[in-house]
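Quick one: the structure is below, and I'll ask about it shortly.
One chain of protein is taken out of this complex; the other chains stay put.
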Amino acid sequence: MNKMLVVMLGSILVLGGMIWMLQSDSNKRGTPSLSVDGTEDEQGQSLMFFCAASNRAVMEQIVAEYTAEYGREIELQYGGSQTLLSQLEVTGAGDLYLPADDSYLKIAKDKNLVSEMLPIAKMEVVVAVQKGNPKSIHTLDDLFRKDVKLVQANPDATAVGKVTRRILKETGQWDALDKSTTAYRTTVTEAANDLLVGAADAAIVYDAVLHTYPDLEYVTLPEFASGTSQVALGVTQQTRQPRAALHFARFVTARDRGLVNYAKHGFQVEKGDVWSETPELSLFAGSMLRPAIEDTVKEFEQREGVRVNTVYNGCGILVAQMKAGQVPDAYFACDTEFMEQVPDLFPEPTDVSQNELVIIVKKGNPQQIAGLRDLTKQGLRIGIGHEKQCAMGWVTQNTFREGGVQQEVMENVTVQTPTGDMLVNQMRAGSLDAAVVYLSNTAGSGDFLDAVRIQGLECSVATQPYAITPASPNALTASRLFEQICSAESQDSFTAEGFRWKVDIESSGGND
Amino acid sequence: MIEFKQVCIRAGDFQLDKISFEVGSGQYAVLMGRTGRGKTTILESLCGLRRVQSGQIMVRGMDVTHWPPADREIGYVPQDLALFPTFTVAEHLQFALKLRSFHKTQIDHRVEELAEMLGIAHLLKRGIDGLSGGESQRVALGRALSFRPTVLLLDEPLSALDAETRDEIQALLRTLTDSTGVTTLHITHNTAEAAALADRCFHIRDGQVIEDAKTN
Partner (left out) sequence: MTEHAINRTGEAKSHRTRRRSDLPFFLVMSGISSCFILLIVLLLAADLMFTSLEDFKAAVMKPEIQSAFRLTILSCTVAALLSIWVATPLGYLLSRYRFPGRLLIDTIVDIPIVLPPLVLGLSLLILFHLPIGGWELEAWLRDDVGFPVTYRWPAVILAQFSVSCAFAVRTMRVTFDQINPRAEDVARTLGCSRGQAFLQVALPQAWRGMIAATTIAWARALGEFGPILVFAGATRMRTEVLSTTVFLELSIGQLNAAVAVSLLMVVMAAIVLVVLRVLGTGLTS
């Protein structure tokens, strides 16, 4: 009985001692937690980063450099991409997510788990072989040989498998390859490992996976040329430290920081932004866009911790500035015409929204203006936008021309301004009887203005394109701003102001 | 001293209905009957290891029907003896006394006394592995009697012993019960034993306990 008591007591002591040791070890590492108590200063808090195990080698370097430079701790959780995604979903915590390839990010985005995606590198589908290519595998047909044991990653569970299957199904070669495949492995690293231990002669993998396998080589096949995937870093929707998370994410994807490490590890890195702690973005925007995007831009600044210097002005003036050498990172023009005036700077704009011209008159429409024709009435004082200074003016001229009333209406024009707001103010002051402005300019003036639509004239509708300077050091940030502008909330802003939304969200993020 | 009043017990498949019998103080009662008829069940319900459906069990005039075994002060020697494998012989004899918080000297004294009575003084330091049948039987008896119970229950104590040892233990039982005056209920299927030891003889038949007429 005594022996029993001694043992029981002893075990409790040992138990207690060990728990104490575990807790003190944990305390030594600092106490970052999964939550933030909502303070503005986020310096002391660490970020929780769900990172695919295959990226461990390169990410640990980057994290070490980041922590050395900025002192913020990053807590790395490793696992398989799918498992990490499930953890994200279940815990509702986590600030950053880096899956093995971006197909998982897309799934995460669909589930509203991820908001921003920052591209890191491209990966190609290749055929891995042992050093020296002992089985002389050079073409796709070589993979069908009886003496070549081919392993692949499972097409239902891995992205590389999916991509391979998709490509080969299109060329009709999938079934043949399927038959020649000795085994399907659950992850792409397992396939590579098979090759390493000699259980296989060839494996279809991503080139990026092989950077930790010095004893393996790879062969690129023309059939796989279209099989590229991206490695991208996602910032979660639910993060409580968006600024810190984006700070780190920008560090990882900066061409002079994280991407250097990735390149050293054999990835084909994307261009990336130049690193800056608080990037300053310059955006030129047509002044009529101001009410639609102002709040969005501010929110973007808040979330990212960047500064966006927006210059609102008539597009003509902006174009002149650009031609004189002041090139912004992004340009949001009032009309395509004024984007096409600087094609070398912005090769790939995307049409975002549309705005139509309307005739504004005093409330109650005392002059009984029902359409363009009525603007030719004698004695009317009409205000329009200046043709050269702003897109509005240019579109107005086109409209008059189309409507066949250009000359007559121009006789009634008393003032030409660079922006529509000025015309609205003049209407208010009573110095004009009518003005031709954008529908968006009339927002908020319903008390003293009526708007008369201009029917049936295509060119009375202006289309607003957005474009990013390819050479910009903040190109990625600018494209994230674009994504923000395309978000549902922002769309609501636009439509509330009288714009019509144009861009298809599904195909955004690309340039059209 | 032991009295069963209209006791009903259900055990496994069979039922003992309205058992009633009594054994007087200091008497040596033997309970006989075919195997599987419920003899052990009666013993178990007497010492509190089995619940009864209805009726009353009286010991020393007190209704112990709902008392836990620990309170009944009954010594029990089961058929397989159930010695404590991790205890020495001495510890077996000390066990009940330690539970009752006796002084060390009192315990040692009683152990010596018991060992003498049972003839196992030379075995005190031994563990129970390797004890002969007779020796084990003595240890079990000593354990059951260590705290001077008023009732002693024996479940076929002599069945597993060879003829010589059986006679020894039989004699021992007689001596012990005479000297301590403990009321004993002894289960057996051997009529010779019954004849040698019993003051009273009972039979279980058809789920009833019936006393045999017995001379002496």
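By written order: A and B. Residues from 1 in each chain.
One rule holds in what follows: contacts are C-beta pairs under 8 Å (C-beta built on N, C-alpha and C of every residue); 3 or more make two chains touch, one makes a residue touch a chain.
Every value quoted in this text rests on a predicted model; they were computed, and no experiment measured them.
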| item | value |
| --- | --- |
| Chains in view that touch the one left out, judged over the entire complex | A, B |
| Hidden partner chain, touching residue among B:R100, B:H122 or B:R174 | B:R100 |
| Candidate in contact with the missing chain, chosen from B:G26, B:P69 or B:G207 | B:P69 |
| Interface residues of chain A (partner: the chain not displayed) | 1, 3-4, 11, 14-15, 18-19, 21-23, 25-26, 29, 33-35, 48, 53-54, 56-57, 60, 75-79, 83, 86-87, 90-93, 187, 189, 192-193, 196-197, 209, 212-213 |
| Chain B, residues in touch with the chain not shown (by the definition above) | 47-49, 68-70, 72, 74-76, 78, 80, 82-86, 95-96, 99-100, 143-144, 146-147 |
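Definition applied: only the chains that are shown with their structure count from here on.
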| item | value |
| --- | --- |
| Inter-chain centre distance, chain A versus chain B - centres from mean C-alpha coordinates, in Å | 88 |
